[in-house]
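Each remark here refers to the structure printed beneath this line.
One chain of protein is taken out of this complex; the other chains stay put.
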Amino acid sequence: MIDEIKKAADETSGEIIRLRRDFHKYPELGFTEFRTASLIARELRSAGCEIKIGREIMDPGSMIGLPPADALQREFDRALAQGADTEFLGPMRGGFTAVAAVIKNGDGPVTAFRVDTDALPIQERSNESHPPAAKGFASVNSGIMHACGHDAHTAAGLGAAKILMRLRDKIRGTVKIIFQPAEELICGAWPVVKSGFLDDVSRIFTIHFYSLWESGLLSCTREKGHFAISKFDAKFTGAQAHAGSRPEAGRDALTAAANAVLNLNAIPRHSDGATRVNVGRLTAGPGRNIICDEAVMELETRGETTALNDYMVDHAMRILKASADMRGCGLEITPMGFAPGGSGDPDFSSEIIDYAARTRVLNSSWRQRNCGSEDFHHMLDHVRKRGGKGAALSVGAGPGGKPHSPDFDINEEVLKDTAAFVSALIIERLNMVSA
Amino acid sequence: MIDEIKKAADETSGEIIRLRRDFHKYPELGFTEFRTASLIARELRSAGCEIKIGREIMDPGSMIGLPPADALQREFDRALAQGADTEFLGPMRGGFTAVAAVIKNGDGPVTAFRVDTDALPIQERSNESHPPAAKGFASVNSGIMHACGHDAHTAAGLGAAKILMRLRDKIRGTVKIIFQPAEELICGAWPVVKSGFLDDVSRIFTIHFYSLWESGLLSCTREKGHFAISKFDAKFTGAQAHAGSRPEAGRDALTAAANAVLNLNAIPRHSDGATRVNVGRLTAGPGRNIICDEAVMELETRGETTALNDYMVDHAMRILKASADMRGCGLEITPMGFAPGGSGDPDFSSEIIDYAARTRVLNSSWRQRNCGSEDFHHMLDHVRKRGGKGAALSVGAGPGGKPHSPDFDINEEVLKDTAAFVSALIIERLNMVSA
Amino acid sequence: MIDEIKKAADETSGEIIRLRRDFHKYPELGFTEFRTASLIARELRSAGCEIKIGREIMDPGSMIGLPPADALQREFDRALAQGADTEFLGPMRGGFTAVAAVIKNGDGPVTAFRVDTDALPIQERSNESHPPAAKGFASVNSGIMHACGHDAHTAAGLGAAKILMRLRDKIRGTVKIIFQPAEELICGAWPVVKSGFLDDVSRIFTIHFYSLWESGLLSCTREKGHFAISKFDAKFTGAQAHAGSRPEAGRDALTAAANAVLNLNAIPRHSDGATRVNVGRLTAGPGRNIICDEAVMELETRGETTALNDYMVDHAMRILKASADMRGCGLEITPMGFAPGGSGDPDFSSEIIDYAARTRVLNSSWRQRNCGSEDFHHMLDHVRKRGGKGAALSVGAGPGGKPHSPDFDINEEVLKDTAAFVSALIIERLNMVSA
Partner (left out) sequence: MIDEIKKAADETSGEIIRLRRDFHKYPELGFTEFRTASLIARELRSAGCEIKIGREIMDPGSMIGLPPADALQREFDRALAQGADTEFLGPMRGGFTAVAAVIKNGDGPVTAFRVDTDALPIQERSNESHPPAAKGFASVNSGIMHACGHDAHTAAGLGAAKILMRLRDKIRGTVKIIFQPAEELICGAWPVVKSGFLDDVSRIFTIHFYSLWESGLLSCTREKGHFAISKFDAKFTGAQAHAGSRPEAGRDALTAAANAVLNLNAIPRHSDGATRVNVGRLTAGPGRNIICDEAVMELETRGETTALNDYMVDHAMRILKASADMRGCGLEITPMGFAPGGSGDPDFSSEIIDYAARTRVLNSSWRQRNCGSEDFHHMLDHVRKRGGKGAALSVGAGPGGKPHSPDFDINEEVLKDTAAFVSALIIERLNMVSA
């Protein structure tokens, strides 16, 4: 069986790489993956998959972190200009850019494989030493770049879909391949969860390529995995006054915000584990001689566990409120994304690692924690609550530049192997036809 | 008439100086002037005055800033040991240490003259260069000193009472001489006002000796007078926890207080005039390795006008509350004294200055504002609201050490002249028998 | 004489109003008054005045607050496109936009009259209820507006120049009319002072129109005049780090700035008089999940006197430095303008008020202080140090909208009267030919 899968992977390899380069050249930010998602849908349709788009798998009431309406429209128009497939675009309007393939063969367990599709607000390196530039597929969208490999995740996901469709009769039950938007915003997984699309899933997993590891190395986090994270915007609203003639008439939103910055950093440490807080941006005030009437900050909290992050959020909310009160200001808090913390289920992760060791499609290993965050954990927590299990896989794809840097790149060789491994894991293990 | 008054003053001069030295030797803090007040009462009784004591002229519901019960008892016992007159002590128990003389001769206007009687928590200089030490009447009460001249005010008030009793038939109407406690606490005037004792008063004035001015110089403030003031104690209550093993379990009252200190100092300035705020004392925490569960601060606000002080108090209350909320702490605020701001009525003050210029008992002048505070303004505001007028007189009594210093002293020559001037002002002007 | 002057003013009135409207339509910000200044020079030249431009009366080493080079070039180009007179533009390149007329008639005292020429970054109201819009001379430069009357000051200054040139033989000595740039930045007067152009001046005065006072009311400040002011930009420089994975590697410029904001507001009040401080704008941070490496604030201090402002500046510098040190950050402070405080000389101001009362060209009055600031005081202080005197005149020009608002306007009737009054004051008093 494994050889048949490898052969299918070899045959789709050129196509997968072509797709990855196309996505790379036209990167799109969270909830504006209009072009990307429409082409995913086209590929899945042409492979014969049943597809789900937009509201079918995203709950409209659970969407946060959406760009403003004018930005959504502008990016929609760009997608059209850059070759989006109009057959699938309609239902994506307004940011509903999730797509999924459903591959079914009779009754049996339901497995979900999730990849993410969005890019980052980074300007890609343009000189010849950067392979995408040298080969002509560097980003043409100014200030936007696939600097975390989601183009490759998407391509690998499509590769797996194509292989699985070829071998559909070897599958028992259902496979759902989810192309999730807005992972970088930590906002895309939640509406998928709330849509109910995962309610029947008993096993779920995702992959992430790492440019700094040796190519082909497969790992699962153990014990300590991703940090839980919450993101907020906070707007303090005061009252303007001339700083020379009527200082008493002002309510100084900047001083309110300054109190918040100091006190957020001073949230007590927790003996249960690591916590984080950061106010990464603050914009305040109309001008030098005016008491500031509006200060807007972007902040985030993290915790080694969801409980630790909840602790940070509780303190942060109280501090923001008290800081506004301190200077008689109003306060508006906008949630901008959240994700639980955690790692895959140890036994399920072990099963995958062991399977990798046996098949040798990828090389297995274990690693410890990652202070980064992943909104896949919304999906995993949901599946777990219903009795299922899951794992977060990392696949080495180096050598390449650092993640989230203008130099980021991956070794395209791993695309094919990853598609093969995912397919084999499903066919030979998760959705195995009983012998 | 003026010559007759001067003669009476000359004859009582020795007695006034003896009394001043006696009060100086046995100084008592606010609301514990038991010995002082009992001897005032004895002197007034022996001069033949009608007297009022304690609750007769102090409203029990309006007393704030009282010492703790054990301190009241301890000071009461000391007064007994130091020769208080037991005939008058009973009604003073618990801090009711105001005394007043009422001198009446038929119908006519009611004039009030107020002096203050309390001392300061200062250790008096004991070397021979300090006149009270050289002459043997330096304080015998450790850590307490008449360092602001209230002993002399009291003696001058008694001198005036004796002179006026001698010349009672030259008076038309009523003179009330009020010996007020707890002026340094800014707490003694308010209960006298609320007792109703001033309700029929149409003219009120007070005197204050200044050791740094030339002896005999009389002045009234003009335009800008005393600052309004409010005093508070604020207690922040958190929760202890071991700082190493359970930092998350604490609620840090010290950090709450630190926020308050910074933000109180940062109350916006006011374009209507001068404001002040100070946290003068803070005591917090059980020990180095414990999250602090209690922080107690002593603070005050001031304003050039009562409205400006109200502005500061409003901000301070909001900031204290928000600072407690900031760290999840409780807050208890205890008012510790307040006084309105202001100065005497310009026309009434002018009248006094002009009268002084004419009689030459004291030398008249004008002066501008004083950033200090005076709870006499409670009395003055009350009289004004009922259509009356008042003035705050200052009398030079130098050369002497600085007020509120261990070297403070006054020139005793001014006692007699002040008693004479006050008496003359009443007899020849305020309660003049129409010609 | 006064009638002859009034006649001359009447005859130039239409021209003055035309000029004011032209300046109003093409407003220019501080140091970019290229079009305005070139037209001033053309008018002065055509009136026959000797003129001084740019570096002749501005010391290059004393210029602060200049816009960036690209903005200077952009505004220069716009001035050209909007009809600047190229005959005079050359020496103004780089922000040297001061112009002066020198009117001389033999030996005698040197008098200086200063007006200012720059506009404000405010978007003018465009509806018909706003007279400049209704009459077609509202600003065509987006986001820039003459909202403080400097267009009218300039026109009145040109009017006075024209009248004085007509009557030059009635003048004894020299009159310098200075058209100063960048008053709103508090940056234009200082380079004029440092150029030496005022070294021989014995009397100096300026005018300011007030839209909220009755038209024609002339006043001089008395006792308390303008506040001294200092403006700074402060840049805190830290180090970026990922807030989740390496918080210890960051140096948080935003937290440094937050400390500064709180502590600047908490500079102790001063018993000598009013002080002010404001951080009116803060921009910090690259993004939510990055420790902030750069925070830029715009601040200002003020004081009722120059000494009080110096006190505030001393504290502010120390606080900014300590705040940077607190979080291991670097600090760069850029002075953005300063002006001494004060008011005109009382006797010289009295002389002007009395002269106004006599001539009745304007209606005289007195007024108290103004919490605003004026860099004219650089000029006045300089003249005073050399034995001269000066005054700051205000002229009612209402009814009109509030200064520094999109509705601001003035009654153009006062232009002619002001030009006449200034001319008469010079001819009949300051540079009078002895009878």
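Each chain carries a letter (A, B and C) given by its place in the written order, and its residues are counted from 1.
Definition applied: a residue touches a chain if its C-beta (ideal position, glycine included) is under 8 Å from a C-beta of that chain, and two chains touch if they have at least 3 such contacts.
None of these values were measured; they are calculated from a predicted model.
Among the displayed chains, contact with the absent chain in the complete complex occurs for A, B, C. Of the candidate positions B:259, B:349, B:364 or B:418, contact with the unshown chain belongs to B:259. Annotation: of C:106, C:143 or C:328, C:328 touches the absent chain (contact as defined above). The chain that is not drawn here is touched, among residues A:18, A:74 or A:269, by A:269. Taking the complete complex into account, residues 262-263, 265-266, 268-269, 271, 274-276, 371 of subunit A touch the chain not shown.
The set of subunit B residues touching the chain not shown comprises 227, 229, 231, 242-247, 252, 254-255, 257-259, 261-262, 265, 276-292, 295, 298-300, 302, 336, 370-373. Residues of subunit C that touch the chain left out of the display are 245-248, 250, 252, 255, 259, 263, 266, 268-272, 291, 311, 318-319, 321-323, 325-328.
Quick note on the criterion: only the chains that are shown with their structure count from here on.
Placing every chain at the mean of its C-alpha atoms, the farthest one from subunit A is found to be B.
Shared residue numbers account for over half of those found at the interface formed by subunit A and subunit C, and the copies are therefore classed as meeting with the same residues. Relative orientation of subunit B with respect to subunit C corresponds to a rotation of 180°, obtained by superposing CA atoms and rounded to a multiple of 5. Chain centres here are Cα averages; for subunit A and subunit C they lie 54 Å apart.
Chain contacts: subunit C has residues 262, 265, 276, 371 touching two or more partner chains.
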